[in-house]
Structure formats: C-alpha cells, structure tokens
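One chain of protein is taken out of this complex; the other chains stay put.
Let's turn to subunit A:
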Amino acid sequence: MNRREVLARLSTGLAVVGTAGLLSFSALAADTIKIGAVAPKTGPLAGGAAVSQWPNIELWAKEVNDRGGLKLKDGQKKVEIIEYDDKTNPGEHIKAAQRLATQDKVDFIIAPYGTGFNVAAAPIYAKYGYPQIAVTSISDQIGELTGRYPGLFFTLGSTTDFVQGVVHVLTGLREKGDIGNKIAMVNVADAFGIELADVARPLFTEAGFEIVYDKSYPLGTPDLSPIIKGAKAANPDAFVAWSYPPDTFGLTEQAIIEDFQVKAFYTAVATAFPAYGGKFGSKINNVLGAGGTNPDDPKIADYRKRHKEVTGKEPDYWASANTYAALEVLAQAIEGVGEADREKVTQYIKDHSFDTVMGELKFENQNSRKYWTVGQWQDGVFRGVDAVNIDGAAPVRVKEGWE
C-alpha cells in the first residue's frame, strides 16, 4: 500500500463517517432547561422502554414547549432533552448518567427505566443532588433505598403490594363463590419472577388458598406447553403466572391452544401492553394482569388521546400514565421553586402535593402510594380492578373460555 492509496482509503472512510455524522446532527437551542434521559434503546429492555418510557418523554417535552416552556422567576424557559441509550447495561448507564451530570451539565435527569437501573444510578443522582422520581422500579427495599438516597422517590409500589393485589382479587372472587381455593402458580426463574413467587407463596396460604401446582420455567424458554399442560392437569380454579414479557405472550398462547379452562387467569408483566390485546383480540377477554388504568377517568382519557396524537403510539395500560405523572411532578416542582435549583426542587417534591394524570400525588417518606396493582382485559380495554389508594376500580369478571 503506497501513501497515495492509504490517503485515498482514509478519506473515503472519513467521508462515510462524516456523512453519517451530519445525518444525526441536532441543533442546540440557547437558554433552555436541560433535561437528561438515559434508558434502553437497544438490548432486552428496549421493547418495554419504547412503549412506556420514551414516548412519554417526547410527549411531555412537546407539551411543555408548546405552552412556552417552564415558568420560572426569570421568564419562561423551554426544555431541551438530551438522550442516551444505556444498551440495557448498568455500566453503560452509569457512564451516561455521569456524562449528563458533568459534561452536559443538565439541570435535571429523568429517572431510568427498570428496577436495576434505578438502583444502579441512584448513587450518581445522590452525588450531584438530582431528584430521581423512579417509576418502573418495584422493590421491597423502598425503606432502605430512600433512607440511603434522599432524592430518590418511588411511585409504582412494592413487590408485596403488587402480590397483595392479586390476593385481593382472588379472595374477592372466592367470596362471591365464583372460584374455589385451588391455585396453580408458575414463575419465570429469573430475578423478579423468583422474588414475586417467593412473596406470593405465604400470602396465598395465609389467605386460605391451596397451591395445587407450583412450577417455574427458565427465562427465554421457547416451549411453555408442558407448563400449561401441567397446570391444567392439576385442575385449579385460578392460574397465576409471575411472568416476563415473552412468556406472558407464550403462556397465553398455550392456554388458548390447550383450551385451559380456569375462572381466573393472571399473567404479570406486559399483559398491560396494547400489543397483548392486539395479538389475541377477544380471546383474552377477562384475562387478569399486572397494572391497569381507568380509561373512564377524564384525565386519563385525555392523556391517552394526546399520547396517541403526538407519538403515534398507544400508551400501555399501566406504567405509561405513572411515567407521565412523574414528569408532571418534576415540571410542577421546578415551576414551584422558580429556578433550576436541584436541592430546593427535591425539598419541594417532599413538601407538596401534585396535580397529575394519576390524580393528586403526594410523597410520604419519598414514596407515593397511588397505583394500580391488577387489571383485567374487559371488551378490548385493560381496566384496573385493584389499586392502592385509587378509586374507580372496575368489578372483576370471571373468565369464560378463550373465544
């Protein structure tokens, strides 16, 4: 290779990189409130973040800027969002959060997507004094975590609340005489699935239920038919699956194939995704799942309409509204303080209540206990049937076949 050849190759290479760079160029606005956002755009959690996290950030930023920006002491300021992909990797997430804090010097950061990422990023938020209003983070360690990190807020509940919701719903059905007391319970053998099953066993037993089938399956297993066949053979009244998105779909599909007749059928994460209803249509009528919302609430109805108009996507029937509400809390706290002072904003969040799409939110010991725990697909809509401190739960229906 002679020098001219090297030069020619090098310039071709540079031209390719340069053109690509121009394509992703984005203009910077002056005199704005800079808001950072780190969440997965690639990796295992990217699918969930693309439903519940990113569209809400887009919607919120657009709405704040359309009304002229955040009202501060020295006039209105628009928000500018700086986004990074954490690639569903905690190490990458920490780097990106550090970059937001020390290089981009953002005024505020939107809390991460996923329990693990909220916990991994908390020390950085704490170090730089950013308030962290976590949504998609469900933990039984809320007390210890909020004690350790004074700017960390929780809004979607604890593992125990989450399981307790299911216990309430099934107990209610039993009291009405709709179901007996036999439960088939399965779980995905991975972090959160194991934790949920662990919490659920004693709670079900305490409530007088008999667990007639208790099995787990490995994460990512493609064949779930033995699980459903086994559960069916145990002849239960209710089926409960502590499942992740892929197996929520897989278990439902097998239940339809096997025509698994139970009076209550529950799958956990992703049952609330519009894609779930879209895939199974009327077959999953009366299926129970994690989350829920009240589409008849005018605020929620309006939020869902705006979400669809601006982002072109349906919000999910669970964490989407909470995610948007957390952003509303942040905006109201910044406006309440009147300046981008993180310490004052954190204190403001602790001391005030906020008017959001989820109703009035107030933090006690940095924890807002106002969320849906169980929802049910009722005629094409995933309605909340059990909640903590929210009114308007729909009556639970009995599952009747897979038509």
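The rule is short, and it goes like this: a contact is a pair of C-beta atoms (placed from the backbone, for glycine too) under 8 Å apart; a residue touches a chain by one contact, two chains touch by 3 or more; residues count from 1.
Here is the rule we go by: contacts and distances are computed from a predicted model.
Its UniProt record calls the unshown chain "Branched-chain amino acid ABC transporter permease", which is the correct pick from "YdbS-like PH domain-containing protein", "Branched-chain amino acid ABC transporter permease", "Putative membrane protein" or "Cytochrome c biogenesis protein ResB". The hidden chain makes contact, of the residues A:218, A:298 or A:312, with A:218. Across the entire complex, the residue among A:116, A:129 or A:392 in touch with the chain not shown is A:116. The chain omitted from view is touched by exactly one of A:44, A:150 or A:180, namely A:44.
Residue-level contact of subunit A with the missing chain is found at 9, 13, 16-17, 20-21, 24, 41-42, 44, 83-85, 87, 89-92, 94-96, 98-99, 101-103, 115-116, 119-120, 122-123, 139-141, 144-145, 148, 159, 187, 189-192, 194-195, 197-199, 216, 218-219.
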